[in-house]
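One structure is given below, represented as structure tokens, and several questions about it will come after.
Of the protein chains in this complex, all but one are displayed in their positions.
A and B are the chain letters, set down in written order, and residue numbers restart from 1 in every chain.
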Amino acid sequence: MKEYFQNVWYGLFTVFVGMKVTFKHLFVPSVTIQYPDVNIKLPERERNRLYVNMDDCIGCDQCSRACPVSCISIETVKSIPGEDLGKTSNGKKKALWVTKFDIDIAKCCFCQLCVFPCPTECIYMTDVFEYSEYERNSLVYNFVTLSPAEIAQKKSNFAKLEAEKAAQKAAAAAAPPPVKPAAKTEDKP
Amino acid sequence: MAIKTEEMVLNMGPQHPSTHGVLRLELVLEGEIIQKVTPHIGYLHRCFEKHCEAMTYPQIVPYTDRMDYLAAMGNELGYAVAVEKLLGIELPPRVEYIRVIMAELQRIASHLVAIGTYGADIGAMTPFLFAFRDREVVLNLFEITCGARMLYNYIWPGGLSHDLHPDFVRLTREFCTYFKPKIVEMNNLLSTNRIFIERTANVGILPLETAINYGITGPMLRGSGFKWDLRKDDPYSVYDKFDFDIPVGTGKHGTVGDCWDRYDVRIKEMEESVKIVEQALDQLPEGDVTSAIPKRIKPVVGSVYARVENPRGELGYFIVSTGGTSPFRLKVRGPSFVNLGIMDVLCKNHMVADVIAILGSVDIVLGEVDR
Partner (left out) sequence: MIIYDFLYNLVYSLFQSALVSNIVAMTICAALPLIFVLTFVLWAVLAERKVSAWMQDRVGPNRTGPHGILQTVADLIKLLQKEDIVASENDRPLFNIAPVLVFSGSYVVFAVLPFSFAFIGSNIDLGLIFLVAASGFVVPGILMAGWSSNNKYSLLGAMRSAAQIVSYEIPTLLVLVTIIMITGTTNLRTLSEMQTGYFWNWMIFGGPGLSAAKFLFIPFMFIGFIILYISTLAEVNRTPFDIPEAESELVSGFHTEYSGMKFAMFFLSEYANMFAVSALVSAVFLGGYQSPFGYIGNLIHVTWLVPIEQFFWFAFKGVFFVLVQMWLRWTLPRLRVDQLMALCWKYLIPIAFVNLIIVGLITVL
């Protein structure tokens, strides 16, 4: 019997306690950030869309190998001797023409594993997160700065160089071997 | 003459507001009383374990995040502990302390989700939003450290990806002072509410014997009255340097091992985690967090099993290595997967509404169940 009334009292009491909490919260100012109107300031280490500074890229392929989802595809072509590709911002001399540097940002899992191995710190994550596109293909970002004509030219240059080298090798192989000192012939008894 | 009745099969299908993900529960009902529950899983299977055989050890870390996505730091910590055991490397103390801080903050965030969604399942919408409001503060702390709010890729085998942000210690201390009254408020609103107690006390009682036989770990086991926590019973990292208590269920509002006890264990664990975070901040040494990260992870031939205390239970990694840069086999013992097996036992002779309460107290994350 006593438990019965205790139940009734306890029930009503906890309901009122709960109501008091929600009533207090009526007067707490709202914590919503009104997104499109208010620009949220993101922290400096924020990991959103990738960006590659092609001036610094030496084409070492480290980022592509580190990526767990294989969203970076890089193709390079060796430069012919005598060409000056310039230096990166920390003084390294570049030796490779980067002919293809595609990042499929739709595949990227934003893990940041590509940022750490880069020796020149040219690939990094920015804080841009509003980059929706209408076409899925537009999410494949091409970062190369060479025009297709230039790329074709670099490739053909390299192909010519290779061809020359191969021709030289073939010429060296086909040419008569250099004269060796005559082998001592044994006098036949 | 008895009326002829038929058993009804009700499908709490993969799309349901309360099944915490894509879980299909097939209920066999007699009126409103459950006769049998069969969970059907696999809707979120992403071939994680097979995929790990094709990736190098550092590349696996983002994938371990995505298993139990609500407690990502715990997953990464388990993997890092396993690989470090295999490699046999020694870590700078600063790394260990920061890992503990992150894991405990993650425990608070994960329990907030568990409690909030549990309240929402029972019908109280407001504590859900309050819990998520507090979780925002924790996620902001993670954001300034590593740049991501949910899937961090922060705890690497051998160290961490970044050192702490200069403001981190101050902001975390502010969080600890901010959070303690919030637990009191959550108690006032939900834990001591008579209706909530009616819904969860004496519901889904898990006897200790059954729990141990089924391999249940985590707050479910502690809710049944057994003090078992890997942080104290099989310490890893620097957990033996902290002074904290292991809350267990006492059957305060019903029987030991009912849903209210498990819920209460989670609330008390949050308080303990705040204590650990404060102690760790006080004891935080200086050092370099990236110095011990190996250039290439190529472990010796062998296998290792390492386990950590995830917010949901015991998370274990079994790694078999044949000397290459990828593991030969990586098997994960997911706590949610093992805990889900208890559904049939717990739901017998309860009503449909209780299934929701029981499932909420088991606290599963489908990413871990299905991997």
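Here are a few things to note about the model shown:
We take it that a residue touches a chain if its C-beta (ideal position, glycine included) is under 8 Å from a C-beta of that chain, and two chains touch if they have at least 3 such contacts.
Computed from a prediction, not measured in an experiment: that's the story for all the values here.
Contact with the chain not shown here comes from a single listed residue; of B:199, B:253 or B:307, that residue is B:199. Only one residue from B:54, B:129, B:150 or B:184 touches the chain missing from this view: B:129. Although one chain is not drawn, the whole complex shows that of A:6, A:22, A:89 or A:168 it is A:22 that touches it. Of the residues in subunit A, those that touch the hidden partner chain are 7-8, 12, 15, 18-19, 21-23, 25-26, 28-32, 34. Residues 8, 10, 16-18, 32, 119-126, 129-130, 133, 189-190, 193, 195-196, 198-199, 351-354, 356 are the ones on subunit B that touch the missing chain.
Note that only the chains that are shown with their structure count from here on.
Across the complex, subunit B meets subunit A through its residues 55, 58-63, 126, 130, 133, 136, 143-148, 151, 153, 161-162, 165, 185, 188-189, 192-195. Per the touch definition, subunit A reaches subunit B in the complex via residues 7, 10-11, 13-15, 17-18, 20-22, 25, 31, 42-43, 45-47, 66-68, 109-113, 116, 125.
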